[in-house]
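Yeah, one chain of the complex is gone here, protein chain that is, but the others are all in their spots.
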Amino acid sequence: MIFFIELLVSFFLVVGAFFAMAGSIGSYRLPDFFSRLHGPTKSTTLGVGSMAIASAIYFSFHGPGISFHEVLITLFLFITAPVSAHFLAKAALHQRLHQNPTEPKTRQHTAD
Amino acid sequence: MINHLIVGPLLLPLFMGTMIILNTNQPIARRRILGLFSCLAVLVITIILLFQSVDGPIQTYVLGDWPTPFGIVMVLDRLSAMMLCITALLALICLAYAARGTDRQGKNFHALFQFQLLGINGAFLTGDIFNLFVFFEIMLLSSYGLVLHGGGGLRTRAGMHYVMLNLVGSSIFLVGVGILYAVLGTLNMADLAVRMAQAPAENAALLQAAGLILFAVFALKAALLPLCFWLPDAYGFTSAPVAALFAIMTKVGVYVILRVYCLIFSNFAGVGAGLLNTWLLPAALITLAAGAAGVAGSRDLRRITAYLVIMSVGTLLAVIGTFQREAIAAAIVYLPHTTFMTAAMFLVADLIGRQRPDAGTGLVPDRPVGQPTLLGLLFLTAAVAIGGLPPLSGFVAKVMMLTTVKDSAGAPWIWGLVLGGGLLTLIALGRTGSVIFWKLLPADDTETARKTAHAPVPVHAPADVFPAAVLLVISPLLVIFGGMITEFAFAAADHVINPVHYIEAVLGPDRSLPLLLSSGGE
Amino acid sequence: MLSIAIPVAFALLTAAQLLNLYRLLKGPTLLDRILALDTMYIDAIAMFILTGVYFRSAVYFEAALIIAVMGFIGTVATSKFLMRGDILE
Amino acid sequence: MTLALIPLLPLLGAFIPCIFHNRNLNAVSAGLIAAISLILLLLQVPQVFTGDMPVYTRDWIPAIGLSFAFRVSGFGFLFALLVLGIGLLIVLYARYYIAKEDPMGRFYTYLLFFMGSMLGIVLSENLLLLMVFWELTSISSFLLIGFWRHRADARQGAFMALVITGGGGFAMLAGFILLGHIAGSFELTAVLAAKETVHAHPLYPVTLILILAGAFTKSAQFPFQFWLPHAMAAPTPVSAFLHSATMVKAGVFLLALMVPVLGGSTLWFTIVTTTGLITLVFAAYMAMFKDDLKGLLAYSTVSHLGLITLLLGIGTPMAVVAAVFHIFNHAAFKAGLFLLAGIIDHETGTRDIQRLSGLKKAMPVTAVLTLIGCGGMAGVPLFNGFLSKEMFLAETLAPGLTGAWSWILPVGAVLAAVFAVAYSIRMLVGVFWGKPAQDLPRSPHEPPVGMTLSPAFLMAVCVLVGIFPAFFAGPLVHAGAGAILGPDMPAFHMAVWHGFNMALVLSMVALAGGAVFYRYRHRLFDAHVWCSRYLDGKTLFESLVSRMVQAGNHVIRFLENGSLQRYLFVFISATLVLGAIPFAVSKTPLLGTVAATPLDPVTLIMGLILIIGAVATVKTHRNRILSIIMLSTVGLVVALAFTRFSAPDLALTQISVEVVTIILLMMALHLLPPTTPKESSKARRRRDGLLAVLAGGGAAALAMAILTRPYDTISDFFLAYSVPGGGGTNVVNVILVDFRGFDTMGEITVLAIAGLIIYALLHGFERHAPDTDEMGRPWTKDRFPMILVNITRPLLPLALLFSAYIFLRGHNDPGGGFIAGLITATVLTLQYIASGIVWTRPRFHFDNHVIMALGLILALGTGLTSWALNYPFLTSTYEYFKLPLIGKFEIASAMAFDMGVFLVVVGSVMLMLVKLGSINSEDARTVSTSVLVEENLEKETH
Amino acid sequence: MEWLVSACFGVMIACGVYLVLRARTFPVILGLTLMGYAVNLFLFLTGRLHTNLPDIISGSQTQYADPLPQALVLTAIVIGFAMIAFVVVLSLRALGELDTDHVDGHKENPPS
Partner (left out) sequence: MPAYRKSPIPGNRWLPHPLMTLVLVIIWLLLVNTITFGHLLLGTLLGIAIPWFTNRFWPERPKIAKPFLLFRFFCITFLTDVIVANITVVRLFLQPDISRLRPRFLEIPLDTQDPMVITILASVISLTPGTVSAEVSDDRQTLIVHGLDVADEALAIQTIKTRYEAPLKEIFSC
């Protein structure tokens, strides 16, 4: 295989994986839910997109013909990830607005 | 020439069940007709198959035309033909009973009934252990639906226990099948038998474990102690025609035990040989004893009948547990008798209970039933048959069982428990009969009676009583044609106890050769 | 080149999954856990893609796409459960 | 065949009286049937009296040795004659006795049924056939005794009779089977000839005891005597029949029948003689104190049966002759006495000896007849009982008896005879002599002639036999005893006067002693009251039965305590133990020889995540939604594992199923409590935890055992034939839709059934969901968030396209109908989540039932097409086509099958979800019922 | 590798068993689901562990994973899903009929 192609694939793979991990680091480190939300929504999505591109390049040069279908994954994630995030944020907002001062017993289970 | 009739008892209920689904929003009469027609047609087919099997060899039907052991195969030997026939007849009768109103108590009764039939028939026919799992699931899931049909707290609770136990059972079944495949590399039961016979010694424990794990599952289905506790509530609280139909369900467990442990773990099966020879008999005897205790200790006719089902399973498996040809023949004679008669008792109990507005089927005095002579006669016939008193079928079966097991090591125990259990049954049913029919309350004797004193007691139409009567008529017929039936039973037992026949029919003579050699010829 | 890149990518993704697991177990709120699970799904997609490249096999593509679809639906359903209780109404 | 008809006529004709509503017709028809039977019996006289034995045999169930075989031996003839003769008399008598308000037809039906059963016993040639009739008498007597069903004593009496005699029957059945087994045949002729074989067999004692148990219970021998007096609750004609010629006589019949094969051993002698003696004396003693006429007669019957038993126990030829003779005599006088007691009861309204008095004025004929009967019963000379009793006394003195027996027997016999005289006098004198009673329920007078006819006939027999025994009874007794004894038959002569001998002395002692006892009876009564408390078998029986019921109840309540947790615990433990046993017992190693594959860190960490997820599911299980989320992790990692180990199809399926499952769980959770209370005790949690750890350990060991073993599989066939045979490169899919298509057929049936049941369970089921979440927060008012709504719109066609893609490629690449179906169902679900049922349902307006059904039909139809080409069900075919421009493409029949799968999946999953979603919403329920759907959409559109 | 997979299977079974033995319907259902996952995994294991040998017949591949267990697992997954769906609904129905989610219908919590 052409070295350049391999380099390109390697680059996209590592960068993608790095972004994915960065997203998780974000969710690991950040102090509150709304901030944590940013990591998976943006970084992880982009990371996976990057890896999909790597795959597309790889298979275009390895398979029987050009391979673009990985783009569909990226496309789909780009459509859905913001909606997921929006939904989670919405739920969090809703819960924050209606925070009950006297928390029932079960709360202790929820928050370790 | 392919005998497509063999899959008739499967495809017909499946098709008709589907047709019934399509008629979900139509008047119920249409679903009833479809269901009854299906049962009738299946009955005709199974009778033809039964007659074919009497003289003919074991027949096979290879689905998809793939060579065995790769494709799934249906196997029709004498035993499975008989089981099919019993099921079809019972189903027709129960459905006729249910069509008098039970089917209106909930949704989708008729479709579920057909699928129930499909599942049971499949379990009898299939020659593939994983396919057996699939049919078990069809059978169980339909039975869940039927058990719960009509609703109500007690019924739902009992149904839930039944469901959850069997769901765990299904998981365990898969583990058992998995081990067999993982070691022997096949799923076809005949092929499993052949490979079992050739399995090296280092796989012995694993294969035996598979066999015993499967036994736990089958024992649950058959309601063998200590796995029978779900039964009294489930059968006692469900609707009568369903309980009656379920008289065959425990027999599916018995059938499968007979099949699997006389084929895959037969006496010629090398490392798996005679796996249950030491286990089955004691378990069955304890079951029989526990069933007898339940019969003696219950205070409701339906529960008594449910325990009678447990007793009959104990009896059957105790006799089968000797693993002798003659004893198995006796079990084959006993099986239709006990199935039909316990089913009949469920229906009779329902007929009685509906005419006792306060007590139902409970053993407490109530006002007289509306049709004492009719119901008394039905009850008496069922009681005599179940109690093993002559001249009805229970007697013949009992004599045959006692005669055939007399040389086995467990004979004294079997004799003692079968006869003692019979006596307890007699006592319990005698007591039941005298309380229900003879120990009457005047119409205004008690508080509750006064309340319902003017509630009209429903009078059973001939069509209500007919199904139960037909079931009961089977008993004397089994005696009158006892000669033919016992002859058939011996022939059927031949097929069961000698796995070579089965293997030869499924895999051809070449593959059965190793087993034949290991068994030292025939 | 790829023989280095792929293990590195695997290591990064696995580390990401561990971090997700931490958040999943730690919470503190239910939404944090749902978010962590959603991230696990998406990282799983990445793992599928990477596996496909590693094995030079195209059979993992559909699995990746289906995880994307199912993960989305799962997250939406769970969030709606928290907000409305009723998922289908 | 004539032979067989004798018992069969009454049996099969039993229903005939029942069909008439006229009392005379009832009686006439019954009488006619009995008479025909009698005539058929009498036709056998020439043969029987010349010593021949007519036999009729037909095979019935050879497998168990049951044949349809009858014989008329002299003994059987004697019995049959009694049964039919007395039976006819009773038919006549009952016509007058049974009250108008009682169902006479039913009475005669039972009676004929009973008669036939009894005839069957005495005429059977096959032991098992005899058993059949034996138990029939138990059943029919149960019905007869309980004829007056409203009376508690009748019910209890009937029940007791059934249990005791039926239970004895079970023992006898066991004995018969053993006997037949030892003798090698169930044919009576063969069995009776097998004395040596039987006696030599180790099972002889068991056999003997079992058979005796049957005979003794039936004949009410000690200690089973107590049921008989309570059977007196039956109508008197029944009692007369049961206690003279039938039922109880069946026991002694059987004893006599068995003498040639079982008799002659010490064991036989000891058991039978002892039992007979105790019964004889004890019952005679009890009879003295009975105020009820029938009670007195009942104990007398028991006592006389003891006498016969004793004779058969002694077993000498003359004893057998005496026994046969006494059977005949007792039948005659006892039947007559019962009928007379019935007359007294009928005419005075009471049977209480204390109340009755001086009836001889009002009822002279009855008095005379009773006198004859009592004479026979007491053994007074010139009445028939005297003759056989004297023979009996003579036998007790037989020189063959040694040791203690030599004096116990005669003493006991005399004592019993004394009591017999005493109670006979009491019956006669107490009722007919003395001052006429004043306060009787009815004013006494003679009964109708028809009613007197029967007892009169019987009493005539008593007198005639008593005076001319050789003429009237000689041939019968000769034939009867001869049939039992065969060549051992002694020469004897029956006459009133045998000369002065020891037996006569004893007879006289008895008569005198009896008179004395009667004179001083009041003193005895006082003593009796004290000891009778301990002698009531009925109380004992009832307490036994109720204790048995209680014990049974305890057992089942202990075993079946209604706790699912316990059942599951038992089930899982049992499985675990069963699975462990082979490893514990055998020494084969757990692990095989296949080397382990190397572990990579990624797999290790994903495995750890799975383990942590599973444990977390348990840890968090009280907080249910949290637990669901943990469970999702497990599902996800399992899907990853499938991918890791070369199963992409499984990964696709697992992940799809998992999400749908989670959605289902959450939908249920909305209505269920959000948390699980902490209610198990610590001990239980530890116990469950231990079982869980053991089960998990066992499971892991099992997996290791498998993974380290080599195996040889049939799968190579699938790999080899997938393309050439099934036309697909995705072997897993080809297995599913082709090689093992039948499994898939079943699998989609399961799905459809689940849909049906869920529909049935939730139909009409409504439940209100909580108004707030578990923390008390209100639900958001934004039911259908705009952004989601707008995203799901374009997503639907895209996902459907994807679904089509997955479907079409399934045969050759990962995918297939099932996964495609799940994708379609979930994206449709997404529409429901986004826009609600009310909006979505009309837009996806197909009836889910119909979709499911069509799927099943499509799969079924695909399978059936192969029938047309004479191939088995589900035989597949495929063809490659080449079209210009399009190129090569394949059409496989399996695709149509897969389409069926697709439809079933979509239909059933949608059915489940929509039904589940409609539980707490009335609007949704309304719109879900398909009839309204189109209208709704129309309304919205305009 | 075999050790790890076996351990995973064992832990899932253990957790499933523990949950199945609980007194409320919901944990029991969770347990059944978990057991279902575990058993499917086991059934899959009967074909042993294979890396990168998917059962798609192609000219370049000479070895394949055992396809039969995979087919069995697919069937088992579907059946298991049907069962879980049913039992979920049953638990609701039982709640409606018995007014409690206790598996034995007990309304009052027995003291622990």
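Think of it as A, B, C, D and E in the order they're written, each chain with its own count starting at 1.
In the analysis below, a contact is a pair of C-beta atoms (placed from the backbone, for glycine too) under 8 Å apart; a residue touches a chain by one contact, two chains touch by 3 or more.
Keep in mind the model is a prediction, meaning the values are calculated, not measured.
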For the chain omitted from this view, which of the shown chains does it touch? A, D
Out of D:F20, D:W839 or D:Y871, which is the one that touches the chain we can't see? D:W839
Even though one chain is hidden, which residues of chain D still touch it in the full complex? 781-787, 789-791, 793-794, 796-798, 800-802, 804-805, 808-809, 831, 835-836, 839-840, 842-844, 885-887, 889, 937, 940-941
Those residues of chain A which, in the complete complex, touch the missing chain: 19, 22-23, 25-26, 29-32, 34-35, 37-39, 41-43, 45-46, 63, 65-69, 71-72, 78-79, 81-83, 85-86, 89-90, 92-93
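The rule we apply is simple: only the chains that are shown with their structure count from here on.
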With one step meaning two chains touch, work out the least steps from chain C to chain D. 1
Pick out whichever of the two, D-E or A-D, is joined by more C-beta pairs in contact. D-E
Per-chain CA centroid nearest to the all-protein CA mean: B
Far-end chain from chain E, centres as C-alpha averages: D
Taking each chain's centre as the mean of its CA atoms, how far is chain A from chain C in angstrom? 8
Please list all residues of chain D that touch 2 or more other chains. 562, 564, 568, 572, 626, 644, 648, 667, 669, 699, 702, 706, 711, 713-715, 718, 739-740, 743, 746-747, 750, 753-754, 757, 761, 780, 782, 788, 813-814, 916
Sites on chain C at which at least two other chains make contact: 10, 13, 17, 25, 30, 34, 59, 65, 69, 76, 80, 82-83
Pairwise, which chains touch? A-C, A-D, B-D, B-E, C-D, C-E, D-E
Under the stated contact criterion, what part of chain D meets chain A in this complex? 620, 622-623, 626, 674-675, 774-778, 780, 782, 785, 787-788, 791, 795, 798
Listed in rising order, chain E residues that touch chain C in their complex are 52, 54, 56
Using the touch definition up top, name the residues of chain C that touch chain A in the complex. 1-2, 4-6, 8-10, 12-13, 15-17, 19-20, 22-23, 25-32, 34-36, 38-39, 42-43, 45-46, 49-50, 52-53, 56, 58, 61, 64-65, 68-69, 72, 75-76, 79-80, 82-83
